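Note that one protein chain is taken out, while the other chains of the complex remain in position.
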Amino acid sequence: MAMTATAGHAHADPHHIGVVIEHPGPASKRIVTAYGFWIFLLSDIVMFSCFFAAYAVLSGQTAGGPKGSEIFEQRNVAIETVCLLLSSFTCGMASIAADVRNRFWFYLGMTVTCVLGLIFLVIEFREFADLVARGYGPSRSAFLTAFFSLVGCHGLHVSAGVLWLLTMMAQVFAKGFRADVLRRIMCFALFWHALDIVWVGVFSVVYLLGSAA
Amino acid sequence: MSDQSHAPTDHDLAPGEEEQHSVGTRILGYVVGLALALLLTATSFFIAGTDLVWQPSIPVALIVLAIAQMGVHLVFFLHITTGPDNTNNVLALAFGLLVVFLVVGGTVWIMAHLNANMPPMDQIMRMQ
Partner (left out) sequence: MLGKLDWSAIPFDQPIPLIAGAVVLVAILAVLTWVVVKGHLPYLWSEWITSVDHKRIGVMYILLASVMLLRGGSDAIMMRIQQAVAYQSQGYLPPEHYNQIFSAHGTIMIFFVAMPFVIGLMNLIVPLQLGVRDVAFPTLNSVGFWLTATGALLVNLSLVVGEFARTGWLAFPPLSELSYSPGVGVDYYAWSLQISGVGTLVAGINLVTTVLKLRTKGMNYLRMPMFCWTTLASNLLIVAAFPILTATLAMLLLDRYLGFHFFTNEAGGNVMMFMNLIWAWGHPEVYILVLPAFGIFSEVVSTFSGKALFGYRSMVLATMAICVISFMVWLHHFFTMGAGPDVNAIFGIASMIIAIPTGVKIYNWLFTMYGGRIRFATPMLWSVGFMVTFIVGGLTGVLLAVPPADFMLHNSMFLVAHFHNVIIGGVLFGAFAGFEYWFPKAFGFRLDERWGKLAFWFTFLGFFITFVPLYIAGMLGMTRRMQHYDVAAWRPWMIVAAIGMAVLTIGVICQIVQIVVSIRNREALRDRTGDPWDGRSLEWATSSPPPVFNFAFNPDVRGEDAYWDMKARAQQQSLERDRPEYQDIEMPRNSPTGFVCAFFATIMGFALIWHIWWMVILGGLGAWATFVVFAWRDHDEYVIPAEEVAAIDRVNLEERRDLVSMAGTV
(Lines give C-alpha, C1' and ligand atoms only; values in the text may rest on other atoms or scores of the structure.)
Protein backbone atom coordinates (compact mmCIF):
# COMPACT_ATOMS: atom_id res chain seq x y z
CA MET A 1 0.00 0.00 0.00
CA ALA A 2 1.46 3.25 -1.06
CA MET A 3 1.80 5.96 1.49
CA THR A 4 2.66 9.38 0.35
CA ALA A 5 3.82 11.74 2.96
CA THR A 6 6.29 14.49 2.93
CA ALA A 7 9.34 12.54 3.92
CA GLY A 8 10.31 14.61 6.91
CA HIS A 9 6.91 14.39 8.38
CA ALA A 10 6.64 10.65 8.53
CA HIS A 11 9.04 10.32 11.42
CA ALA A 12 7.73 13.11 13.51
CA ASP A 13 4.29 11.70 13.02
CA PRO A 14 4.18 8.18 14.46
CA HIS A 15 0.38 7.96 14.32
CA HIS A 16 0.28 8.85 10.64
CA ILE A 17 -1.79 11.94 11.16
CA GLY A 18 -1.54 14.02 8.05
CA VAL A 19 -0.57 11.04 5.94
CA VAL A 20 -2.66 10.53 2.87
CA ILE A 21 -3.21 6.84 2.31
CA GLU A 22 -3.46 6.39 -1.42
CA HIS A 23 -6.47 4.39 -2.47
CA PRO A 24 -5.05 1.11 -3.77
CA GLY A 25 -7.46 0.71 -6.66
CA PRO A 26 -10.56 -1.38 -7.31
CA ALA A 27 -11.35 -4.09 -4.80
CA SER A 28 -11.38 -7.77 -5.69
CA LYS A 29 -14.48 -9.34 -7.12
CA ARG A 30 -15.15 -11.26 -3.95
CA ILE A 31 -15.24 -8.10 -1.90
CA VAL A 32 -17.28 -6.22 -4.46
CA THR A 33 -19.89 -8.96 -4.68
CA ALA A 34 -20.21 -9.42 -0.97
CA TYR A 35 -20.38 -5.70 -0.38
CA GLY A 36 -23.12 -5.27 -2.93
CA PHE A 37 -25.04 -8.06 -1.33
CA TRP A 38 -24.52 -6.53 2.06
CA ILE A 39 -26.08 -3.33 0.78
CA PHE A 40 -28.98 -5.36 -0.57
CA LEU A 41 -29.47 -6.98 2.82
CA LEU A 42 -29.57 -3.59 4.49
CA SER A 43 -32.26 -2.51 2.08
CA ASP A 44 -34.16 -5.70 2.78
CA ILE A 45 -33.98 -4.96 6.46
CA VAL A 46 -35.38 -1.50 5.84
CA MET A 47 -38.27 -3.20 4.08
CA PHE A 48 -38.83 -5.47 7.06
CA SER A 49 -38.73 -2.45 9.31
CA CYS A 50 -41.80 -1.09 7.52
CA PHE A 51 -43.69 -4.25 8.30
CA PHE A 52 -42.47 -4.03 11.88
CA ALA A 53 -43.65 -0.44 12.03
CA ALA A 54 -47.02 -1.41 10.60
CA TYR A 55 -47.28 -4.16 13.16
CA ALA A 56 -46.44 -1.78 15.96
CA VAL A 57 -49.14 0.60 14.80
CA LEU A 58 -51.82 -1.97 14.13
CA SER A 59 -51.19 -4.54 16.84
CA GLY A 60 -53.87 -3.07 19.07
CA GLN A 61 -56.51 -2.98 16.36
CA THR A 62 -58.13 -6.33 16.90
CA ALA A 63 -61.57 -5.19 15.73
CA GLY A 64 -63.26 -7.58 18.13
CA GLY A 65 -61.09 -10.46 16.95
CA PRO A 66 -58.49 -12.33 18.97
CA LYS A 67 -55.55 -10.69 20.66
CA GLY A 68 -52.04 -11.93 20.21
CA SER A 69 -51.95 -13.65 23.58
CA GLU A 70 -54.99 -15.70 22.59
CA ILE A 71 -53.51 -17.20 19.46
CA PHE A 72 -49.75 -17.46 19.94
CA GLU A 73 -48.28 -20.78 20.94
CA GLN A 74 -44.95 -20.31 22.60
CA ARG A 75 -43.92 -23.94 22.18
CA ASN A 76 -44.14 -23.75 18.39
CA VAL A 77 -42.25 -20.50 18.33
CA ALA A 78 -39.54 -21.98 20.50
CA ILE A 79 -39.14 -24.92 18.13
CA GLU A 80 -39.09 -22.61 15.13
CA THR A 81 -36.46 -20.46 16.77
CA VAL A 82 -34.23 -23.37 17.63
CA CYS A 83 -34.56 -24.65 14.06
CA LEU A 84 -33.42 -21.35 12.65
CA LEU A 85 -30.58 -20.91 15.11
CA LEU A 86 -29.27 -24.39 14.42
CA SER A 87 -29.63 -23.81 10.70
CA SER A 88 -27.56 -20.67 10.97
CA PHE A 89 -24.89 -22.77 12.63
CA THR A 90 -25.00 -25.49 10.00
CA CYS A 91 -24.99 -22.88 7.27
CA GLY A 92 -21.81 -21.52 8.85
CA MET A 93 -20.33 -25.00 8.77
CA ALA A 94 -21.23 -25.32 5.11
CA SER A 95 -19.48 -22.05 4.28
CA ILE A 96 -16.35 -23.20 6.08
CA ALA A 97 -16.53 -26.46 4.15
CA ALA A 98 -16.88 -24.55 0.91
CA ASP A 99 -13.85 -22.44 1.76
CA VAL A 100 -11.71 -25.53 2.29
CA ARG A 101 -13.28 -27.18 -0.78
CA ASN A 102 -14.70 -30.11 1.16
CA ARG A 103 -17.71 -31.38 -0.77
CA PHE A 104 -18.92 -33.89 1.77
CA TRP A 105 -19.20 -31.47 4.66
CA PHE A 106 -20.59 -28.83 2.34
CA TYR A 107 -23.43 -31.05 1.17
CA LEU A 108 -24.08 -32.23 4.70
CA GLY A 109 -24.16 -28.74 6.10
CA MET A 110 -26.43 -27.46 3.35
CA THR A 111 -28.75 -30.45 3.62
CA VAL A 112 -29.18 -30.04 7.33
CA THR A 113 -29.72 -26.31 6.84
CA CYS A 114 -32.34 -27.06 4.24
CA VAL A 115 -34.15 -29.60 6.41
CA LEU A 116 -34.18 -27.23 9.37
CA GLY A 117 -35.50 -24.47 7.12
CA LEU A 118 -38.22 -26.76 5.85
CA ILE A 119 -39.22 -27.79 9.37
CA PHE A 120 -39.50 -24.12 10.22
CA LEU A 121 -41.66 -23.51 7.17
CA VAL A 122 -43.93 -26.45 7.90
CA ILE A 123 -44.53 -25.31 11.46
CA GLU A 124 -45.23 -21.79 10.31
CA PHE A 125 -47.53 -23.00 7.57
CA ARG A 126 -49.50 -25.15 10.01
CA GLU A 127 -49.82 -22.22 12.38
CA PHE A 128 -51.18 -20.06 9.58
CA ALA A 129 -53.51 -22.76 8.27
CA ASP A 130 -54.82 -23.40 11.74
CA LEU A 131 -55.53 -19.70 12.31
CA VAL A 132 -57.30 -19.35 9.00
CA ALA A 133 -59.36 -22.45 9.73
CA ARG A 134 -60.47 -20.94 13.02
CA GLY A 135 -61.63 -17.83 11.20
CA TYR A 136 -58.64 -15.77 12.29
CA GLY A 137 -57.24 -15.13 8.83
CA PRO A 138 -55.55 -11.88 7.83
CA SER A 139 -58.85 -10.30 6.80
CA ARG A 140 -60.25 -10.67 10.27
CA SER A 141 -58.62 -7.58 11.73
CA ALA A 142 -55.84 -5.10 11.16
CA PHE A 143 -53.85 -6.80 13.88
CA LEU A 144 -54.03 -10.14 12.07
CA THR A 145 -53.27 -8.39 8.79
CA ALA A 146 -50.07 -6.98 10.23
CA PHE A 147 -49.19 -10.25 11.94
CA PHE A 148 -49.64 -12.39 8.85
CA SER A 149 -47.74 -9.96 6.64
CA LEU A 150 -44.76 -9.56 8.92
CA VAL A 151 -44.37 -13.22 9.76
CA GLY A 152 -45.34 -14.28 6.26
CA CYS A 153 -42.82 -11.92 4.70
CA HIS A 154 -40.10 -13.56 6.75
CA GLY A 155 -41.48 -16.96 5.76
CA LEU A 156 -41.37 -16.02 2.08
CA HIS A 157 -37.76 -15.00 2.50
CA VAL A 158 -36.98 -18.36 4.09
CA SER A 159 -38.71 -20.14 1.21
CA ALA A 160 -36.71 -18.14 -1.30
CA GLY A 161 -33.63 -19.01 0.75
CA VAL A 162 -34.41 -22.72 0.52
CA LEU A 163 -34.83 -22.46 -3.23
CA TRP A 164 -31.55 -20.63 -3.46
CA LEU A 165 -29.87 -23.17 -1.21
CA LEU A 166 -30.95 -26.05 -3.43
CA THR A 167 -29.81 -24.16 -6.50
CA MET A 168 -26.42 -23.64 -4.88
CA MET A 169 -26.10 -27.33 -4.04
CA ALA A 170 -26.93 -28.21 -7.61
CA GLN A 171 -24.38 -25.72 -8.78
CA VAL A 172 -21.59 -27.06 -6.64
CA PHE A 173 -22.53 -30.51 -7.90
CA ALA A 174 -22.33 -29.37 -11.52
CA LYS A 175 -19.53 -26.83 -11.41
CA GLY A 176 -17.52 -27.52 -8.29
CA PHE A 177 -16.15 -24.78 -6.07
CA ARG A 178 -15.52 -22.24 -8.78
CA ALA A 179 -14.73 -18.68 -7.77
CA ASP A 180 -18.14 -17.39 -8.82
CA VAL A 181 -19.90 -20.27 -7.08
CA LEU A 182 -17.98 -19.53 -3.90
CA ARG A 183 -19.03 -15.91 -4.11
CA ARG A 184 -22.65 -16.93 -4.38
CA ILE A 185 -22.33 -19.30 -1.45
CA MET A 186 -20.95 -16.43 0.57
CA CYS A 187 -23.94 -14.27 -0.37
CA PHE A 188 -26.31 -17.05 0.46
CA ALA A 189 -24.77 -17.45 3.89
CA LEU A 190 -25.11 -13.73 4.51
CA PHE A 191 -28.74 -13.93 3.46
CA TRP A 192 -29.50 -16.85 5.71
CA HIS A 193 -27.84 -15.26 8.74
CA ALA A 194 -29.62 -11.99 8.10
CA LEU A 195 -32.97 -13.78 8.07
CA ASP A 196 -32.12 -15.08 11.50
CA ILE A 197 -31.61 -11.56 12.73
CA VAL A 198 -35.00 -10.61 11.41
CA TRP A 199 -36.47 -13.62 13.14
CA VAL A 200 -35.00 -12.50 16.44
CA GLY A 201 -36.98 -9.31 15.96
CA VAL A 202 -40.08 -11.27 15.02
CA PHE A 203 -40.17 -13.62 17.94
CA SER A 204 -39.28 -10.91 20.43
CA VAL A 205 -41.62 -8.23 19.20
CA VAL A 206 -44.49 -10.27 17.86
CA TYR A 207 -44.69 -13.48 19.82
CA LEU A 208 -43.07 -12.76 23.15
CA LEU A 209 -44.19 -9.15 23.59
CA GLY A 210 -47.55 -10.14 22.18
CA SER A 211 -48.16 -12.90 24.65
CA ALA A 212 -46.67 -10.94 27.52
CA ALA A 213 -49.05 -8.08 26.91
CA MET B 1 -12.51 -6.63 -13.84
CA SER B 2 -10.97 -9.95 -13.04
CA ASP B 3 -9.52 -11.04 -9.77
CA GLN B 4 -6.03 -11.20 -11.17
CA SER B 5 -5.95 -7.63 -12.31
CA HIS B 6 -6.20 -6.34 -8.79
CA ALA B 7 -3.31 -5.97 -6.52
CA PRO B 8 -3.64 -8.33 -3.57
CA THR B 9 -2.44 -5.53 -1.37
CA ASP B 10 -5.74 -4.12 -0.33
CA HIS B 11 -6.68 -4.82 3.20
CA ASP B 12 -10.36 -4.75 2.63
CA LEU B 13 -12.66 -7.40 4.02
CA ALA B 14 -15.86 -8.53 2.47
CA PRO B 15 -18.90 -8.54 4.71
CA GLY B 16 -19.20 -11.95 6.29
CA GLU B 17 -15.55 -12.65 5.70
CA GLU B 18 -13.29 -13.50 8.54
CA GLU B 19 -9.70 -12.59 8.82
CA GLN B 20 -7.53 -15.57 8.03
CA HIS B 21 -8.13 -18.17 10.68
CA SER B 22 -7.76 -21.90 10.87
CA VAL B 23 -10.82 -24.06 10.41
CA GLY B 24 -10.83 -24.99 14.07
CA THR B 25 -10.93 -21.37 15.20
CA ARG B 26 -13.69 -20.59 12.77
CA ILE B 27 -15.84 -23.51 13.94
CA LEU B 28 -15.25 -22.43 17.49
CA GLY B 29 -16.53 -19.00 16.58
CA TYR B 30 -19.78 -20.43 15.32
CA VAL B 31 -20.10 -22.67 18.39
CA VAL B 32 -19.68 -19.72 20.70
CA GLY B 33 -22.15 -17.72 18.65
CA LEU B 34 -24.70 -20.49 18.72
CA ALA B 35 -24.32 -20.98 22.45
CA LEU B 36 -24.74 -17.27 23.15
CA ALA B 37 -27.71 -17.03 20.81
CA LEU B 38 -29.44 -20.01 22.41
CA LEU B 39 -28.76 -18.62 25.86
CA LEU B 40 -30.22 -15.23 25.01
CA THR B 41 -33.21 -16.84 23.29
CA ALA B 42 -33.88 -19.02 26.29
CA THR B 43 -33.67 -16.02 28.57
CA SER B 44 -36.16 -14.14 26.40
CA PHE B 45 -38.64 -16.98 26.41
CA PHE B 46 -38.18 -17.43 30.13
CA ILE B 47 -38.71 -13.76 30.93
CA ALA B 48 -41.76 -13.51 28.74
CA GLY B 49 -43.49 -16.31 30.60
CA THR B 50 -42.39 -15.71 34.15
CA ASP B 51 -44.02 -14.05 37.12
CA LEU B 52 -40.75 -13.72 38.91
CA VAL B 53 -39.79 -10.29 37.57
CA TRP B 54 -41.51 -6.97 37.81
CA GLN B 55 -44.02 -7.14 34.99
CA PRO B 56 -43.60 -3.67 33.43
CA SER B 57 -39.92 -4.36 32.93
CA ILE B 58 -40.62 -7.30 30.66
CA PRO B 59 -41.04 -5.43 27.35
CA VAL B 60 -37.85 -3.46 27.94
CA ALA B 61 -35.98 -6.60 28.87
CA LEU B 62 -37.22 -8.38 25.77
CA ILE B 63 -36.12 -5.53 23.53
CA VAL B 64 -32.72 -5.36 25.18
CA LEU B 65 -32.25 -9.09 24.85
CA ALA B 66 -33.31 -8.98 21.21
CA ILE B 67 -30.82 -6.25 20.43
CA ALA B 68 -28.11 -8.15 22.25
CA GLN B 69 -28.88 -11.25 20.27
CA MET B 70 -28.83 -9.37 17.00
CA GLY B 71 -25.41 -8.12 18.03
CA VAL B 72 -24.27 -11.68 18.70
CA HIS B 73 -25.47 -12.74 15.26
CA LEU B 74 -23.73 -9.82 13.62
CA VAL B 75 -20.43 -10.55 15.29
CA PHE B 76 -20.31 -14.34 15.27
CA PHE B 77 -22.30 -15.25 12.16
CA LEU B 78 -21.97 -12.25 9.89
CA HIS B 79 -18.51 -11.36 11.20
CA ILE B 80 -19.14 -7.67 11.27
CA THR B 81 -16.49 -6.55 13.65
CA THR B 82 -15.20 -3.09 14.21
CA GLY B 83 -11.67 -3.75 13.04
CA PRO B 84 -10.14 -1.05 10.84
CA ASP B 85 -10.63 -3.12 7.69
CA ASN B 86 -14.31 -3.37 8.22
CA THR B 87 -15.10 0.33 8.43
CA ASN B 88 -16.99 0.43 5.20
CA ASN B 89 -19.21 -2.50 6.09
CA VAL B 90 -19.92 -1.09 9.50
CA LEU B 91 -20.64 2.37 8.13
CA ALA B 92 -23.18 0.91 5.74
CA LEU B 93 -24.70 -0.98 8.62
CA ALA B 94 -24.84 2.18 10.70
CA PHE B 95 -26.62 4.04 7.92
CA GLY B 96 -29.08 1.19 7.54
CA LEU B 97 -29.74 1.10 11.26
CA LEU B 98 -30.23 4.84 11.36
CA VAL B 99 -32.86 4.58 8.66
CA VAL B 100 -34.56 1.66 10.36
CA PHE B 101 -34.59 3.59 13.60
CA LEU B 102 -35.97 6.72 11.93
CA VAL B 103 -38.64 4.86 10.03
CA VAL B 104 -39.86 2.69 12.88
CA GLY B 105 -39.46 5.30 15.58
CA GLY B 106 -40.88 8.05 13.43
CA THR B 107 -43.84 5.96 12.39
CA VAL B 108 -44.73 4.93 15.90
CA TRP B 109 -44.37 8.46 17.19
CA ILE B 110 -46.29 10.09 14.36
CA MET B 111 -49.04 7.52 14.30
CA ALA B 112 -49.53 7.76 18.05
CA HIS B 113 -50.09 11.51 17.71
CA LEU B 114 -52.36 11.11 14.73
CA ASN B 115 -54.39 8.47 16.52
CA ALA B 116 -54.76 10.69 19.53
CA ASN B 117 -55.82 13.76 17.57
CA MET B 118 -57.74 12.13 14.77
CA PRO B 119 -58.64 8.52 15.54
CA PRO B 120 -59.40 6.17 12.68
CA MET B 121 -62.99 5.85 11.59
CA ASP B 122 -64.00 2.77 13.51
CA GLN B 123 -62.53 4.07 16.75
CA ILE B 124 -64.61 7.20 16.42
CA MET B 125 -67.64 5.00 15.90
CA ARG B 126 -66.86 3.08 19.03
CA MET B 127 -66.44 6.25 21.05
CA GLN B 128 -69.84 7.51 20.09
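Structural remarks
Order of writing sets the labels: A and B. Residues in every chain begin at 1.
The criterion applied here is as follows: a contact is a pair of C-beta atoms (placed from the backbone, for glycine too) under 8 Å apart; a residue touches a chain by one contact, two chains touch by 3 or more.
No experiment lies behind these values; they were computed from the predicted model shown.
Contacts of the undisplayed chain with the visible chains, over the whole complex, involve A, B. Even with one chain removed from view, chain B keeps its contact list with that chain: residues 1-2, 5, 12, 88, 95-96, 98-99, 102-103, 106-107, 109-111, 113-118, 120-122. Residues of chain A in contact with the chain left out of this view: 20-27, 31-33, 35-36, 39-40, 42-44, 46-47, 50-51, 53-54, 57-58, 61-63, 138-143, 145-146, 148-149, 163, 167, 171, 174-175, 180, 184.
Keep this in mind: only the chains that are shown with their structure count from here on.
With centres taken as mean Cα positions, chain B sits 11 Å from chain A.
Listing the residues of chain A that touch chain B in their complex gives 1, 24-35, 37-39, 42-43, 45-46, 49-50, 52-54, 56-57, 61, 63, 74, 78, 81-82, 85-86, 88-89, 92-93, 96, 100, 179, 186, 189-190, 193-194, 196-197, 200-201, 203-205, 208-209, 211-213.
The residues of chain B lying in touch with chain A in their complex are 1-3, 6-17, 23, 26-27, 30-31, 33-34, 37-38, 41, 44-45, 47-49, 58-59, 62-63, 65-66, 69-70, 73-74, 77-78, 88-89, 92-93, 95-96, 99-100, 103-104, 107-108, 111, 120, 122.
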